[in-house]
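What follows is a single structure, and I will ask about it in a moment.
What you see is the complex with one protein chain gone and the rest in place.
Moving on to subunit A:
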Amino acid sequence: MADCGEPDGPGNKDDITRSKNEGKELTKEEKQRLRKQKKHQKKQKERKNEKGPSETEKDKTPVSLLPPPQPVATQKAPSALPAPASAPIPVPASAPFHSSPAPSPADKPAKSKAELKAERRARQETDRAAKQPGSSSSGIKTKVPLSELNPVVKRLPEHVQVDDPAVVKRLAKKLERQQTLPYGASNKIPLRSDYGYKVSLFSHLHQYSRKAPLTQLLSIPSTVIHPSIVRLGLQYSQGIVAGSNARSVALLHAFKQVIRDYTTPPNEELSRDLVNKLKPYISFLNQCRPLSASMGNAIKYIKKEISNIPSQCKEEEAKTKLLTCIDRYIEEKIVLAAKAISKYAIEKISDGDVILVYGYSSLVNNILCEAFEKSRKFRVIVVDSRPRLEGREALRRLVQRGISCTYVLISALSYILPEVSKVFLGAHALLANGYVMSRVGTSQIALVARTYNVPVLVCCETYKFCERVQTDSFVSNELDDPDDLMVTRKGKTQLENWQDVSSLGLLNLVYDVTPPDFVDLVITDLGMIPCTSVPVVLRVKNLDQ
């Protein structure tokens, strides 16, 4: 059946072959359809074997084009069986066509058309039979008219299942398995242990202490983990590199170094081996500090680029290609995106504005500095919060540029908001249900701003958009070192011995989610969109890729 690409042939088949050529993963529905087709082909082949050997050649070609059978195919057998039972009826009808011993070339197109028709009818029969309530495994098929629904149930990430001992054991085993050299246990990635009393509402999350970085548990020399990754992990866990853009860029630079130092071992392909090499690094970084959404997207991109390296590519060429890919990613998604966002945001800043910002967001700082360069007259109020006090860094940078600033703590928000005309917030990630995940305290600012009718604008690059959904700040969050909350006032540290008191717990949250009704506008590199349009952008991005 060399004429599979015929326009009047079954449209589904075209889709499948086209998508296969593009390397796109087949959806569940398409896979099922393919399996059914394959089964049907097999049945047809058997029947035609009785009728004549000539047809088998024709049948063999479509079979070879189909993907190798899935193990799940056995489940489909019961439903496939009754369906083709009705299918053979049209086939024998066309069999008289095939039984001619020597098909002339002139007849060939006509016969293949007839066979195509038979195929189509057979498939329609199977579809119809599958749609009947009697068939067992067709439930998924009837539900999905669109071909773009991804599998609904994803595996729950480990870092929100700390209270399940089975999951923790599984992670420990995974870390052991990820040693690439068969030396002893000293080469595996250590498992970081939790610190301090955890508040019961958050017992499903990790809580680490900054005084016990993971690197202390590593043996030297550690051949599993590249030294730049070790350094990066330490920088993450000590908070030296903080902020989602900074972390992503640092990660990508570290990966560039890894790629430069990489040599393909003999008998291995670069595309597969390099991805495997990156896995323990990612686990290590995850242990140092849970990965952010932006880092997750960057890693996905790199893995995709690596797997797309053709096998005949020479190593040097492949490496340079990867390095340029990474550079381009940083340039496009972070640097140029920031420029685009500044351009849009500056339209929203008018003379005489009083702008409120919270904490330190590299993007918002960028916007304000550029607006100041373009001689907009405004002043800034920087809101800060304990224990991180990141606002001081933002304040320093803005004052250095010459922007007039005011500094308050977040508890003074109701006092200062009547003066404010706009609020600019940065984001750590934008979730698919429109919620904004950002530094803890952002939702509070949005709430109070909404009460005083002050517009809230969130600035976020599209590479931070994430497919997760979340409605509150509990189910997935990060717990920082609880000792950071201790403070000395008037020479007394009240919470000095909080560990000794059994009923006292300290909670140092890092992120919170802001509901979309508090946010008036999201400024991205694709333009200015409302919060609820995030899944649209994600869908467009997926189609592009």
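We take it that a residue touches a chain if its C-beta (ideal position, glycine included) is under 8 Å from a C-beta of that chain, and two chains touch if they have at least 3 such contacts; residues count from 1.
Assume contacts and distances are computed from a predicted model.
Asks: As a check of understanding, state which of "Translation initiation factor eIF2B subunit beta", "U6 snRNA-associated Sm-like protein LSm6", "6-phosphofructo-2-kinase domain-containing protein" or "Mitochondrial ribosomal protein L2" is the UniProt name of the chain not shown.
Replies: Cross-referencing UniProt, the chain left out corresponds to "Translation initiation factor eIF2B subunit beta".
Asks: Can you say which of A:Leu506, A:Val522 or A:Val537 touches the chain missing from this structure?
Replies: A:Leu506
Asks: Of the residues A:Thr126, A:Ser342, A:Ser361 or A:Ser385, which one touches the chain left out of the display?
Replies: A:Ser385
Asks: Can you say which of A:Ser283, A:Gln444, A:Thr462 or A:Ser476 touches the chain missing from this structure?
Replies: Within the whole complex, the residue contacting the unshown chain is A:Gln444.
Asks: Over the whole complex, note the residues of subunit A touching the chain we left out.
Replies: Against the left-out chain, subunit A lists 199-201, 385-387, 395, 399, 402, 404-416, 439-441, 443-444, 447-448, 451, 472-474, 485-487, 489-490, 494-495, 498, 501, 503-509, 512-513.
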